[in-house]
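For reference, the structure I am asking about is given below.
A single protein chain has been omitted from the complex, and every remaining protein chain is retained in its original position.
So, chain A:
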Amino acid sequence: MTTTETVTRAEYCAIACAEIFSGAGEIMASPMATLPQIGARLAKLTTEPDLLITDGEALILAEVPPLGGKAPIEGWMPFRKVFDVVASGRRHVVMGANQIDRHGNQNLSAFGPLQHPTRQMFGVRGAPGNTINHATSYWVGRHTTRVFTDKVDIVSGVGYDKVDPENPAYRFLNIPRVVTNLGVFDFGGPDHTFRAVSLHPGVEASTVAENTSFEVAGLDEAGVTREPTAEELRLIREVLDPKSLRDREVSL
């Protein structure tokens, strides 16, 4: 039996990322970083066998491979068809973020003025389409005030305060989770504000407060992230990520 002391921070992050997909059913899971990828595959191997996962390029995988591994395929998903899936809504993406604000606006485009940025990143990518069409969660490996900021420089991922309640075109906006190295969060605070759901074992509320620019709803009431089951630990350590690539993405 594994004891709490032996569970690493990255392993709590892995099961928190798996829980992002709880109840997702037969949709496409699109994790955009190592921890969410472990999470999606862990969910598929445990409670969510009907999830569709891809190789990150164009193939739908019939079985669940370890990180960087190959698996038999069950279908074809070139980029063009991904946009059809996005518009259909049958997808839950987990994106990274350079900035996230209190209402869930996200930036991965650039810092500074739109036409004259101070630092260039990717541009908005698929963030506007993802957030307006289907469930979108975020993964942040290093929870800091620079990421969780009062105002994002460029809104690539749409937040709750941008929703026009008169316009039903916004009705699919849904940001179920933000998982960080410190805890699990959602936008269930007053007026869809950032709220603590659980803190990983060993993380103090004061640490979260010091590393977030705005007030975090429910921070004092938040519980502790649950323990992984023995089966989850086995799958993470022996099957999905035997080289512990997860540790590189999680700041302590």
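The definition used in the following text is that a contact is a pair of C-beta atoms (placed from the backbone, for glycine too) under 8 Å apart; a residue touches a chain by one contact, two chains touch by 3 or more; residues count from 1.
Here is the rule we go by: contacts and distances are computed from a predicted model.
One chain of this complex is left out of the view, and of "1,2-phenylacetyl-CoA epoxidase subunit A", "CoA-transferase subunit alpha", "nitrile hydratase" or "CRISPR-associated Csd2 family protein", the protein name its UniProt record gives is "CoA-transferase subunit alpha". Contact with the chain that does not appear here is found for just one residue of A:G126, A:G189 or A:G218, A:G126. Set against the missing chain, the residues A:A14, A:L51, A:A135 or A:I154 yield one that touches it, A:I154.
Note on the undisplayed chain: of the listed residues A:P117, A:G188 or A:P201, the one touching it is A:P117. Taking the whole complex into account, chain A touches the unshown chain at residues 57-59, 76, 78-80, 83, 86-87, 109-110, 112, 114-129, 131-133, 154-159, 162-164, 166-173.
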